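Structure first, then comments.
The complex appears here without one of its protein chains, the remainder shown in place.
And then subunit A:
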Amino acid sequence: MSILAKSQAAEIQIGPAALEDVPRVIEIDAKITGEAKAEFWYSFFSGQGSNPKRSFLVARDEGRVVGYIIGTVRAWEFGSPPSGWIHAVGVDPTARKAGVGTKLFNEMVEFLRGAGANTIRTMLHIDDHLLMSFFRTHGMAAGPFVELEMSAEQT
């Protein structure tokens, strides 16, 4: 159950992540995915400073971080013109369903658009219906690319 009422979402501040926010982001991500990926988050954070096409945003409720989103504009990978990738989004389970995810998403789309993206893209697990539902609510739908994979083990 969310401890934030919908009206409280208006108080939520979205802004760039600071170094001292990273441990809290790692904690929320670990709560969601069951894995603490410190190296990944610190390296995304440090890479962001030198790359104007990358953004790491957090949502703060009275100073406390309750959500995060990261994105990058990438060009010509997979033969695609500049597009904005949302790599991850997460809201603390105690702060959900109050519009925090929507605020993070909208800010990120603004950033990616400003950084030259014509398309916004993401990739997620096929069985993650909650997240897929969230992205679809904001107008996203399957695009013209398909992910293919195979085991890298030798057969």
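Simple rule for what comes next: a residue touches a chain if its C-beta (ideal position, glycine included) is under 8 Å from a C-beta of that chain, and two chains touch if they have at least 3 such contacts; residues count from 1.
Everything below uses one rule, namely that contacts and distances are computed from a predicted model.
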item	value
Among "Dipeptide transport system ATP-binding protein", "Isoquinoline 1-oxidoreductase subunit alpha", "Octaheme c-type cytochrome, tetrathionate reductase family" or "Rrf2 family transcriptional regulator", UniProt-listed name of the chain not shown	"Rrf2 family transcriptional regulator"
Touching residue (missing chain; options A:A36, A:A115 or A:M132)	A:M132
Contact with the hidden chain (one of A:L19, A:M123 or A:A142)	A:A142
Missing-chain contacts mapped onto subunit A	126-127, 129, 132-133, 136-137, 139, 141-142
